[in-house]
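Below, a portion of the complex is reproduced, with chain positions unchanged.
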Amino acid sequence: MVKSKTIITANQHALIRLPSEGLKIVELRSGGTISLGKFGSFDVDAILGYAFGQSFEILDRSNVKPVKSLAPGLEDGEGAEEVAEAEPETEGELSKADLTSFFSTNAENNQQIIDIGSKVQSLTNQEIDELKKSGASSNIGQQIIEKIIAGHGGFDKKTIFSQQKYLRRKQQKFLRRFTVEYIGSSQLLQYYIEKDLPRVLDLSEETLGLILNYGNVRPGGKYLLVDETGGVILYAMMERMNGEGTIVLAHENEHPNHIALRYSDYPEELINQMVKPINWLQFLEPENEKIDLEILSQEEIDALKPTKQVQYEKRLKRSQDINSVIDMVQAGNFDGFISVSTLHLPSLLPEVLPAIGGSRPIVLYSQFKELLLETQHSLSNDKRVLAPSIFETRVRPYQTIIGRLHPMMTMRGFGGYVLWGTRVLPQENITA
Amino acid sequence: MSFFKFKDYIEEGDLVLAFISRGTIKPITVTKGALLNTRYGHYEHDKMIGLKYGEQMGGEKGYGFIHLLHPTPEMWTLSLPHRTQIVYTPDSSYIMQRLGVTSGSRIIEAGTGSASFSHSFARAIGLDGRLFTYEFHEPRYLEAKKELEGHGLVNTHITHRDVCNDGFEIEVPANFGTEVNGDVVFLDLPSPWTAIPHLPKVISKVRQVGICCFSPCIEQVAKTVEALQQNGWTNIEMVEVAGRRWEARKDMVRDIKDVVKRLKDIQSRKNQGIENRRHAKVIGEKRDHSEVLPEPSESSKVQNTGKGFNPFGKGIRIREGDEQFQWRNVTKIETEVKSHTSYLTFAYMLPERVE
């Protein structure tokens, strides 16, 4: 694997985090320019060589300068002190600097935007446009926010809460900062959570972590996987396995869907080496589905027309692939079974269990606790799974400003559930 | 035995987790001639040798059984006696996922504590990664050192050190690189703010470094956040992780029609009794149940035969899930939930200072 996980490097994908909590995945083509829509655009070459995680501010003509974080006002260390000293007092005493600090440490999670700005605001859109055009300064966004506060008639009469909301909204609209992150499995999942939550079946980052740990995913393992997220789980496993080991990917279509791997920058050979797809028909009726290809001698191949030769090579490769994965399933002894799918697990599980090795983990994800409940009941007389239980994990983020510390007021309710058990080998002649 | 790779058959000297019950998992080192004594039977180590991992094993005296499990960090954590020092799987798995711990990561951990998280780190970073763990308390250090070596965690190096006063710099073993050069930091210390200033000397200078501070009290979080800010860490965010476990249970369906039938049965028995005791009725009460009156037979009291009614086991103990009755699948949360483990404060450090 030649891709860099630490340094922003050309010809890789990267995640762009925007102040508006927006996420974008881009390919960093050397010499190219990337547009962030209303936030402006930047030259790829200007960000190369920095560490992943670096934030930048867009200057004029697609130039950027590195900044410490997405939030303004922290470069000079000023913000930190203000934050430390800030205390919740009666309404109206909150300073602008204080509010700015508020944003700075909360770039990620605050979703409580309420629309209070447009009604009372005295700056016209034209004035804002002029401000935007007015200069090459890196402080354009900050300047605009200050002007808006100054021009906002009712600002000091608002509650702290609505002041914060108001400023935050304005900041998100005008600040031209972004962070460039390595696309790890957490970033990939966050991206899909924001863009297409149903695709990842409501899976949260913490539940993904739980699946990987309960699944004992590590370099060199041989896992059986069902992944209906389009490859996010597959990517997370590959990331932890670091190129060593095998993932047999059971799927229900003609071809497996792991479209999310297109952002992985993994070479195709690595994917082919680690990921072995098999569909459920092949899995469950291996004898029928093995391909019994008539092997031709070199002479016979040479005798074929060139197009037929190519066709033969393709068929040969395909039959070898399918037969080898079928052999692998028939050999069994997988190091774990991980399922992140909407399939009916009580009917699926008995078909899969024989292939899993003794003492290896069974990890089943569902959006709905009720489905795992049914699955657990279906296992109650199956002595092949030891101590199955349903687990839930939920992370609760805080507004992390000293003096105003509290859990975020709202958060998304999704996350999913995990059934974890251990494959064991019951003995017939043992009675309790 | 290895935390890096499964093996299939139990050999002498292996660390085996004897799963006795959900709450009782006993780590044993398979030793010729030794005996495992439990409340649920006795088990000879000799007979474990050659069995498959995961196999069920019957008790010596014909009763009881255990399962012989291969160690994993998660099972190992469950096998430890309950101490607050343990970082449980919902926390540890999230910390690793959020900080991007993968094969090859270089971890700084202080303190080692029960070494439960160390096992999880060591598994995830694989033989390419390195874990530097520090423990202040000498008996705990000695115990952990023995355990880490005994478990073959060759990617892990433990140091006896008060990192808050003395920092993290150590002489690095030959196969651990030239310096610590950590890219992920985990601090489970009473006062992480005193350790944070020592970190720059041991963390990577070429990549972003992530940190997680694990503190039970909110006041510790406040001090930690200040220290992180003052030492140049950014994107500071504190979170809590709530892990819950649910059991599958069955709850009897108690239909209102059965309630009515049962009341009629009671009434009819009572009237019968009154009729039997008295020959003449002085004052009559009009009743008309004849159409729907159930057969008050003994069998209908305990069975929902479809003809009679379900008496809901009044006065009778019914096994949960008894097929003679109708049930609903329900989930029940564990009796005692871990409502708080610690606050997790995350932050990041970039290699270059920008003007």
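By written order: A and B. Residues from 1 in each chain.
FYI, a contact is a pair of C-beta atoms (placed from the backbone, for glycine too) under 8 Å apart; a residue touches a chain by one contact, two chains touch by 3 or more.
Fair warning: this is a prediction, and the values are worked out from it, not measured in the lab.
Asker: Using the labels shown, what formula gives the copy number of every chain type across the whole complex?
Answerer: For the whole structure file, chain stoichiometry equals A x2, B x2.
By our rule, only the chains that are shown with their structure count from here on.
Asker: Roughly how far is chain A from chain B, going centre to centre by Cα mean, in whole Å?
Answerer: Chain A and chain B have C-alpha centres separated by 25 Å.
Asker: Applying the document's contact rule, which stretches of chain A touch chain B when the two form their complex?
Answerer: Touch residues, chain A against chain B: 5-7, 50-54, 65-69, 74-75, 80, 83-84, 105-109, 182, 184-186, 205-206, 208-210, 212-214, 216, 218-221, 239-242, 244, 333, 335, 357-361, 369-370, 373-374, 376-377, 380, 383, 386-387, 389-398, 400, 402, 405, 407, 417, 422-427, 429-432.
Asker: Residues of chain B touching chain A in their complex?
Answerer: For chain B paired with chain A, touching residues are 4-6, 8, 19, 22, 52-58, 63-65, 67-70, 72-75, 89-90, 92-98, 100, 102-104, 120, 123-124, 126-128, 204, 206-208, 218, 221-222, 225-226, 229-230, 234-248, 250, 321, 329-331, 345, 348, 350-352, 354-355.
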